[in-house]
Each structure stands twice: as C-alpha cells, then as structure tokens.
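Missing here is one protein chain; the remaining ones are kept as they sit in the complex.
Chain nomenclature is as follows: A and B, assigned in order of appearance, with residue numbering initiated at 1 for each chain independently.
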Amino acid sequence: MLTSYVPIFIFIVIAAAFAAFTIVFARLVSAQKPNAIKLEPYECGIEAAGDARDRYSIRYYLIAMLFVIFDVETVFMFPWAVSLGKLAVFGLIEMLLFLFILVVGYFYAWRKGALEWQL
Amino acid sequence: MFDTNELVINMGPQHPSTHGVLRVILRLDGERVIGSDVVIGYLHRGVEKLCEHRDWAQIVLITDRMDYVAAASNNLGYVETVEKLMSIEVPRRARYIRTILAELQRIASHCLWLGTHAMDIGAMTVFLYAFRERELVLDLFEEYCGARLTYNAMRVGGLPLDIPPGWDRKVRDFCDILGPKVDEYEQLLTHNRIWLERTRGVGVIPGEDAVAIGLSGPPLRGSGIPRDVRKDEPYAAYAEFDFDIPIGAAGDTYDRYLVRIEEFRQSVRIIRQALDGLPEGPILGKVPRLIKPPAGETYHAIEAPKGELGYFIASDGKSNTPYRFRVRPPSFCNLQALSRLIKGHLVADVVALIGSLDIVLGEVDR
Partner (left out) sequence: MPAWLPPPAVLAHLGLILVVFNMLVLSAAFMVWMERKVCAYIQDRNGPNRVGFEGVLQPFADVIKLLFKEELRPKAADALLFAIAPVISAAAAFAAFAVIPFGTSTTLWGLLDQPIPLQVTDVNVAVLVIFAITSMGIYGIVLAGWSSNSKYSLLGGLRSSAQMISYELSYGLALAAVIMLAGSLSLREIVLNQAGTWWGFIPRWYVFLQPIGFLIFMTAGVAETNRAPFDFPEAEQELVAGYHTEYSSMSFAMFFLAEYVNMVTVSAVATSLFLGGWLGPFLPDWLAWVWFLVKVFLILFFYVWMRWTLPRYRYDQLMEFGWKYLLPVAVLNLLATAALILWIG
C-alpha cells in the first residue's frame, strides 16, 4: 500500500521545513556584519594556500567501486532473507553459489591489494 | 589515470592540536602526507637577546617563560650554569630541594603531555584526569613559592626559600596519590586496542637517526638510546639517588609513550628518596652580593622533562649582564624530527606525532 508511505513523506517535509525555517529565522533575527576576513575559509588563521576545488586523489576509490558491487549484493540478500522459509534448502544453495562467486571476487580483490589502499 | 594535484593545507598556527602556534604546511596526497614544512617563530620574544640585557639575577625570571609548563627545570638549568661559571658550591639541602622541584616539574610536564597527547588521539577523558593530577603539583609549587606556572623558584647559589613546614609531608602524600593514578592512565590507554593501533609503528625513528637528528629526552630514549643527563652527567643531587632510565625498542609513538609513563614512576621514586634523605643546613651557598661571573664561557645541560636543556653562557667579567646567552631547547631540537616522522603518514597521525614529540612553542621560538 503506497498510502502507508505518505506519513514518511509528511515527516520529511515537516523536518525539512523545520530546519529551513529555523535557519532562515536565525538569519533574520541575528546581526549580520560580514567582512572580507570573516568570509575567508578557515585555514588556521593563514591565508588559504590554493583553492579547495582542485582535483585530488581519493585513494580509496577502488574500495568505493567494490562497495557499489557488494552493496547491490546486500540488497539482493534482503528478499532472499525474507522468503528463506519458502525457498528452503534450495534457496540456501542458490545463495551459497551466488556468494561463492562474490567471495572469489572478494578474495581476488584482497590479494590484488585493492583493500590496502593506504600503502 | 587522471592528473591529481597535491592538497596543500596549513595546519596551524591556529589549530587545536599544534600545541600552541606551530604551523605545519602539509602537502597531501589524499590524506597521506607526502611532504611538510614546519614554520616556527610565531611566539618569538627574543629571550636570548633579552637575557643579554638583564642582570644575572633577573634572568631566572625570564627563563620561566621559555618552557612555561616546566619553569622550574628552566630555572635549574640556568642557575647551575651560572654556578658552574662562578664555581659556587651549592649546599646539599638546596640541591636536594632542587631535585624534588625538578622532578615534580617533570611530573607536571608529563601530565600535560599525556593529557594533550591522548586528546590528540581522541581520548578526551585522559586529558582531564592528567590535568587533575597536574593541579596537585601546581598546588605544591604554589605552596612552595606562591606561583603556579612561572615560579622564579631558584637563585644562583641555592634557593630563595626553604620549604614551608609540612610541605615534605604533602609531597609524600602526592607521591602516594600519583602511583595509582598512573596505573589508571595505563588502564585507559596502554593495552587499549585502538590506542595500540594508533601509536604502534607510527612515526618510527631508529636509534642512530634519532642521534643524528639531535633528539633528546623521551623521543631519544624511545628509540632505545639510554642517554639521560641525570645519569650521564649528574647535576643537582641526582648522583645520590637510585633510579632507572626507561628506554624503548621500536622508536615509535607507543614506545615514546611508554617511556614517559615509566618516567612518572621513576620521578616518584627519586622524590621519595630525596625526601627520605633531605639534609638539614643552609639553602644558599656563599654568593657575592653582586653576581658578576669571571670572564669565560660554559655550557651546562640538564635533563628537562622534554629532553636535554642546555645553556651556553659567556661572561666578559666586566658587565652585570651575560655577554652571550644561548639556549639549547629540547623542544626545538626534537621538532626537527617532525617533518621526517610524519612523511608517509595520514593527517590523523600528524597530530599524534606532534603530541608524541611533546613540544612547547614558548621554548621552540623563545
């Protein structure tokens, strides 16, 4: 029943409205006296060395890719987990097969050092 | 794949964990430090030059302001250097009390180090525990000389004040309190898995490199070099006491931590022996009314809480002020290792390593 999601939606709207309202309200009631120095990004009292919008290496990107794969796997496990009672042993074996393939990939990634991003 | 740039980030001078106004310019690859530049001088007050324009007796007060969390050690180093220059014999009672003060100071300084070091690694509670005990030491100092931070507690030839009645009893009580408290710190940290993972193998510096860089104090002993001025060139009354010099093996942050923790216990041991054998007698030796050392120069070092604190003083024998005054501050020399230690580590380790070197910027910049 999709109607049961309506309260969640109402809840999100209330929360977002509450947050937005308080932020705007605070802006209205508080003193705003910006100046150039206040509007500098914080860098320990020193003028920033370069911009923060550069292209930086994110060393763990390989894990991030693995994460996407494994996250999909996790989502796949939810329906299986709910209906395990009906699928019975057949379901378990199917899942073992499915997991086996993933585990091989997991260990391959591990051996290849994808999980050792910090080195 | 893609070209990525280094992230250059200023850590300090206004940063919660650079222990004052140290500025470290980090060049990062992701969060890994690939290079760094340590910038100092934000707290430079010209202490050495200032001392060349002050009476010999006034300088004691200026030395307080260098390592301001270990003022008594600074005083001790200075007065002993002048005594050496003037060949003054210091009475035994004064030397004993000086030793007690210096060791209390070591405990106070290590409390501050432990608190901030643990806080840098995220253990906030240890910070408050350590400061609680440091407060007791400050109370003792307050009772002795009236000041809690910058004591001006010594003078050339001896001490300005004898210990107040009952003070030795209170120091003894403090020693009884501190022992279990150190065990308490250890319970929170020493065998904590997270603490071990954050400190073991982080910032390793082998013994010979530590010597080459010029480290001293706990960072040197953490690398397994048993160098301690108290043992090697005894001053004050250290020759008369029995104590051990803890040393580490791996030279990592954890070993430096263990060395300092053990130094708490050794300090307590020294204080207890000094109190047991505290001799009667005068607290001031034969000192001329006007201190004017003969022409000459000398270097004298003591083991301050942070390492070897040396004074080089030259006198021309004519004026009332030193001709040349130079300090070898342990923090400054230890700080030289920082760039090397943090290379290849993550930003989180940088703060751990700054804490592990135990620097005080008042002393680095002078």
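Going forward, a residue touches a chain if its C-beta (ideal position, glycine included) is under 8 Å from a C-beta of that chain, and two chains touch if they have at least 3 such contacts.
Here the structure is a predicted model, which is why all the values come from computation and not from measurement.
Peer 1: Among the options B:Leu189, B:Ile205, B:Ile291 or B:Val327, which residue touches the chain absent from this view?
Peer 2: Hidden-chain contact among the options goes to B:Leu189.
Peer 1: Among B:Trp56, B:Tyr78, B:Tyr96 or B:Tyr129, which residue is in contact with the omitted chain in the full complex?
Peer 2: Among B:Trp56, B:Tyr78, B:Tyr96 or B:Tyr129, only B:Tyr129 touches the chain that is not shown.
Peer 1: Give me the chain B residues in contact with the hidden chain, please.
Peer 2: Chain B touches the chain not shown through residues 7, 9, 15-17, 30-31, 118-125, 128-129, 132, 188-189, 192, 194-195, 197-198, 346-351.
Peer 1: Considering the whole complex rather than only what is displayed, give the residues of chain A touching the chain that is not shown.
Peer 2: Those residues of chain A that touch the unshown chain are 1, 4-8, 10-12, 14-16, 18-20, 22-23, 25-27, 29-34, 36, 38-44, 48, 51-53, 58, 60, 63-64, 67, 70-71, 74-75, 77-78, 81-85, 88-89, 91-92, 95-96, 99, 103, 106, 110, 115, 117-118.
In this text, only the chains that are shown with their structure count from here on.
Peer 1: Name, in rising order, each residue of chain A that touches chain B in their complex.
Peer 2: 43-46, 48-50, 54-60, 118
Peer 1: Applying the document's contact rule, which stretches of chain B touch chain A when the two form their complex?
Peer 2: Contact set of chain B toward chain A: 2-15, 18, 23, 25, 28-32, 346.
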